[in-house]
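Let me give you the structure first, and then I'll get to my questions.
A single protein chain has been omitted; all remaining protein chains appear in their positions.
The block that comes next holds chain A.
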Amino acid sequence: MGKAYVITSGKGGVGKTTSSANIGTALAMLGKKVCLLDLDIGLRNLDVVLGLDNRIMYDIVDVATGRAKLAQALVKDKRFDDLLYLLPAAQNTDKSALNQEQVKEIVDELKPDFDYILIDCPAGIEQGFMNAIAGADSAIIVTTPEISAVRDADRVVGLLEQHPLQEQPRLIINRIRQHMMKDGSVMDVDEITHHLGVELLGIVLDDDAVITTSNQGEPVVLQPENPAGQGYRDIARRLEGESVPLMELKDEVKPTFWQKVTHWFKKS
């Protein structure tokens, strides 16, 4: 029997969808059976990040309204042999097309067949958010070190206290720029964790490759050397119950004079 996690943040653009795709992929790489559920109805993106957008035949609203069976709507990721599936959001309607009972019913139907069900929550705290938490057993809150994102995360933690799930929420701090955190221009990991009073699940460094890989429809966790990918792989292992030490923040190595000169020659 699988467990359902909702990935939420309150604020938009902090990396809910990217985190969903990457954690899902990382869990599939560990051999777990994962179903990703996109609940951002009307503005779906998870399919694009996974590179599955051209394979969609039916969506979650089709399933909820009985136009399609659940098995028909699930899109299989061919890169992972039978381990990673996506239930896409509908694109031609809005959040009000679903209600909490329907989402819960779908999640309950998925649970026996999967180890993990990751629910990608839309931004905001309206009906889309309520739908997303309705089926979940636990929440993963994504924030960035920006004050505005932390404020919104705080609001979401408060809402989750009002509608408690089976397990306490856990926190991912995303898009960390090491030098800014080092020189104190943004809140650091301990400050954010302490402020929100939520257990830390992991940190993910900001990296250009996150954007380039997402544009190509291949999650960054598939790159073995990438630090952001490493962050997501660590998170997946922690979800599996392993204790993995938190990644250390390093000072970014500044290029030496000679490196700059050779770089300059390479350019021309």
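The rule is simple: a residue touches a chain if its C-beta (ideal position, glycine included) is under 8 Å from a C-beta of that chain, and two chains touch if they have at least 3 such contacts; residues count from 1.
To be clear about the criterion, contacts and distances are computed from a predicted model.
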From "Cytochrome P450", "Septum site-determining protein MinC", "Nitric oxide reductase subunit B" or "Aspartyl/glutamyl-tRNA(Asn/Gln) amidotransferase subunit C", the hidden chain's UniProt protein name
"Septum site-determining protein MinC"
Given A:D53, A:D137 or A:E240, the residue that touches the chain left out of view is A:D53
Among A:G12, A:G42 or A:P227, choose the residue that contacts the chain missing from this document, as touch is defined above.
A:G42
Against the chain that's been left off, what residues of chain A make contact? List them.
42, 48, 53-55, 57, 91-92
